[in-house]
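The structure appears right after this line, and notes come after that.
Complex shown without one protein chain; remaining protein chains in place.
Let's look at subunit A:
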């Protein structure tokens, strides 16, 4: 009798578990739909004619005659290739500088002892809570004074040296045991070699995380280029796309084709590096 009750209980528990699982998947499917439908809509609209985009009855994801030439036209309607080139150049330079200088400085803060260390680090930390928008105007005036107005170099100076990068890398390096560096020092390795041969190879997760953040931020930045880049040949893809939307607000198919083009590189970078991503966030102390 007692045995019977306990198996019954067990069975109902199992049933609850299965019901819970089904519930979880149901929630997940709904969330995934909410997350991904705008992207599918974008893809779908990018091969439709303007008449078909808002056609609801019947709604089709792929039109009978897909307008692939939206993807060809978009390159001739605006200097999209120039925009892409500018953005690629900017993003690569900024990301490279950011990774190099941040990890370099972070090594010093995490593993070396020196004078004024705390004050220097405080200077970095105190600006993390300072929105860039608070000092973007004086920054622009200063850069204009240096003759950097309307130059891509201004965007590089603006984005390549962030407190955030130093902070992120430092948190990660602090998780690497000091003994490793000590042993290398006893072997007579210089600090530069320790950084290069020991620390860098270990920091893949943190570097990947920083790459994703920097790449995404630089690629998608709008306000920075809006302030600095005035000549059309210097504009980034975000500015160019926005300009196109302003001029041809009814060319829905073309707008969507341009949007897809602007998304592809970031999505690719993210997919390549995402393997390290959660691990990177966890080990860089970004979780608090």
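Here is the rule we use: a contact is a pair of C-beta atoms (placed from the backbone, for glycine too) under 8 Å apart; a residue touches a chain by one contact, two chains touch by 3 or more; residues count from 1.
Convention: contacts and distances are computed from a predicted model.
Colleague: Which one, "Carbohydrate ABC transporter membrane protein 1 (CUT1 family)", "Ferritin-like domain-containing protein", "Thiolase C-terminal domain-containing protein" or "Spermidine/putrescine import ATP-binding protein PotA", is the UniProt name for the chain you do not see?
Modeller: The record for the missing subunit names the protein "Carbohydrate ABC transporter membrane protein 1 (CUT1 family)".
Colleague: Would you indicate which residue among A:166, A:198 or A:229 is in contact with the undisplayed chain?
Modeller: A:166
Colleague: Please pick, from A:180, A:200 or A:281, the residue that touches the omitted chain in the full complex.
Modeller: Of all options in A:180, A:200 or A:281, contact with the hidden chain holds for A:281.
Colleague: Which subunit A residues would touch the chain omitted from the figure, given the whole complex?
Modeller: Those residues of subunit A that touch the unshown chain are 20-21, 24-25, 27-28, 31-32, 34-36, 38-39, 41-42, 45, 53-54, 56, 59, 100-102, 104-105, 107-109, 112-115, 117, 120, 123-124, 127, 129-143, 157-158, 160-163, 165-166, 191-192, 195, 212, 216, 219-220, 222-223, 227, 237-238, 241-242, 245-246, 249, 252, 255-256, 258-260, 262-263, 266-267, 270-271, 274, 277-278, 281-282, 286-288.
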